[in-house]
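The complex appears here without one of its protein chains, the remainder shown in place.
Chain naming follows the written order as A and B, and within any one chain the residues start at number 1.
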Amino acid sequence: MYETQYHRASSVQDAVSRMEAAGEGKYVSGGMTLIPTMKQRLAAPSDLIDLRHIAEMQGISVNGRSVRIGAATTHDEVASAAALKAVCPAICHLAGHIGDPHVRHMGTIGGSIANNDPAADYPAAVLALGATIVTNRREIAADDFFTGLFETALEDSEIITAITFDAPAKAAYQKFANPASRYAMAGVFVAKRDNGEVRVAVTGAGANGVFRQMDMEAALAANWSPDALATVSVDATDLLSDLHADAAYRANLVKVMAKRAVAAA
Amino acid sequence: MAKVTMTVNGRQVSGHCDDRTLLVQFIRENLGLTGTHVGCDTSQCGACVIHMDGKSVKSCSILAAQAAGSTITTIEGLAADGELHPVQAAFKANHGLQCGFCTPGMVMTAVDMIRRHQGQLDEATVRAELEGNICRCTGYHNIVKAILAAAAEMSGARVAAE
Partner (left out) sequence: MGVEGIGARVARKEDKRFLTGKGRYTDDMSVPGMKYAVFVRSPHAHAKILKVDASAAKGMPGVIDVLDGKQILADGIGNLICGWMIHSKDGSPMKMGAWRPLAHETVRYVGDAVAIVVADSVAEARDAAEAVVVDYQELPVVIDASKAIEAGQPQLHPEAPNNLIFDWQIGDETATDKAIATAAHVTEVTIHNNRLSPNPMEPRAALGIYDAGDDHYTCYTTSQNPHVARLVMSAFYNVAPENKLRVIAPDVGGGFGSKIYIYPEEIVCLWASKRTGVPVKWTSDRTEAFLTDAHGRDHVSTVKMAFDASNRIIGLKVDTIANLGAYMSLFSSAVPTYLYATLLSGQYDIPAIHANVRTVYTNTAPVDAYRGAGRPEATYLLERTMETAARELGVSPAELRRVNFIRSFPHQTPVIMNYDAGDYEASLDAAMQAADWNGFAARKAEAANRGMKRGIGMSCYIEACGIAPSAAVGSLGAGVGLWESAEVRVNAVGTIEVLTGSHSHGQGHETTFAQLVADRFGVPLDSVNIVHGDTDKVQMGMGTYGSRSGAVGMSAVVKALDKVEAKAKKIAAHLMEADESDIVIENGELKVAGTDKSVPWFQMALAAYTAHNLPSGMEPGLKEGAFYDPANFTFPAGCYICEVEVDPDTGRTKIVQFVAADDFGNIINPMIVEGQVHGGIAQGIGQALLESVHYDASGQLLTASYMDYAMPRADDLPSFQVSTSNTPCPNNPLGIKGCGEAGAIGSPPALINAITDAIGNNALTMPATPQKVWAAAHAAK
């Protein structure tokens, strides 16, 4: 790891001030991606501004079907939140399968979304749930937030403070893990609204990161059942190919995971 | 160089270290507690698992500075008064270790796992919960057996106490 200077922020405003004073600063929350990346000398922030202790970014609130998850809420807290499980068990299931128990004790929803790793799980949920990303400056629709591999709409020093969404009528997430890293090789989050709107978001497979599978959305809007996906063909053109899975195999996995998610929802 | 203070195994400790110092380095080098190990560079092997504020975490992926002010338990802090913790005893009774290198992380993971599941564990759950810990010697067979035995004993003991 290169040298860096650590700051513990006491509030969102304090964090922003410290970031604006820093040269090449980075926010760190759980640090479960950033610290390993720094260890490998693939990132070299001059300053690290720790958001983990900011009270206003913590916690989950559920009002009817309206959900707000503070950005510094850990995966473990999301996975085990009873009130959230009652209205949207799919996101609890997803959170409970990120990384491993130790990673889930540190990693946070805000950190995962801000990092936008193409194999991370949360971006699929955020996109399929049509969630809103709340920052210290504005609210950003999920459709506008993820802009490419490790790229988001966040501006310099902008901080995600919460994620909000309305619980869907039905939803589920299924992933097929890379045998080595255990990150998603294909992860599909399906969600159906009371009004019949369907969203299908895919992570782990896209060459440009998380994306919506519109053909599946149309098929499922017409007929919410795994069988409805039988005739949908998944285009492998923009899918990742690597040592573990080529694009054609990933296309197959996307379809299989989507079917299983619909069946599980 | 910054001064970092935390509570480790029940004692308040302080040390000076670079901000880039990992918690595991602080524990091993500043505090001399070498039971916590490093087996990989990518936060996957779990040899470095400790408890921070009561929860299992990977000390190789946290800066010492991030952990300042927290309460830490390492493998050296688990056995009370020289008596093996029930999880340690179960690992011994069930031959849940061979070379011993992954063992501290496995034991700390098992203690956390049993706590979160209130001792209600089955084989499939234990295997899934071990996703973040790699052992090369045992094939996990006896580790799983040891954790199930410890969970049964600890929940039995709790029932008896209630």
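In the analysis below, a contact is a pair of C-beta atoms (placed from the backbone, for glycine too) under 8 Å apart; a residue touches a chain by one contact, two chains touch by 3 or more.
Just so you know, these numbers come straight off a predicted model, no measurement behind them.
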Contacting the left-out chain in the complete assembly, out of B:Thr5, B:Thr34 or B:Gln118 | B:Thr34
Tell me which residue among B:Ala64, B:Leu78 or B:Met154 touches the hidden chain in the full complex.
-> B:Leu78
Candidate in contact with the missing chain, chosen from A:Gly23, A:Gly64 or A:Pro179 | A:Pro179
Even though one chain is not shown, chain A touches it at residues 1-3, 41, 176, 179-182, 243-246, 249, 252-253, 256
If the missing chain were put back, which residues of chain B would it touch?
-> 18, 20, 28, 32-42, 44-45, 47, 74-76, 78-79, 84, 88, 91-93, 95, 97-104, 107, 123-124, 126-128, 130-131, 133-145
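The definition used in the following text is that only the chains that are shown with their structure count from here on.
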Between chain A and chain B, the Cα-mean centres are separated in Å by 28
Could you pull out which chain B residues touch chain A in their complex?
-> 2, 18-20, 22, 41-44, 46, 49, 52, 55-58, 60-63, 65-66, 68, 109, 112-113, 116, 129, 131-133
In their complex, what parts of chain A are in touch with chain B?
-> 1-6, 8, 28, 31-32, 35-36, 38-40, 48, 50, 52, 76, 99-103, 105-106, 181-182
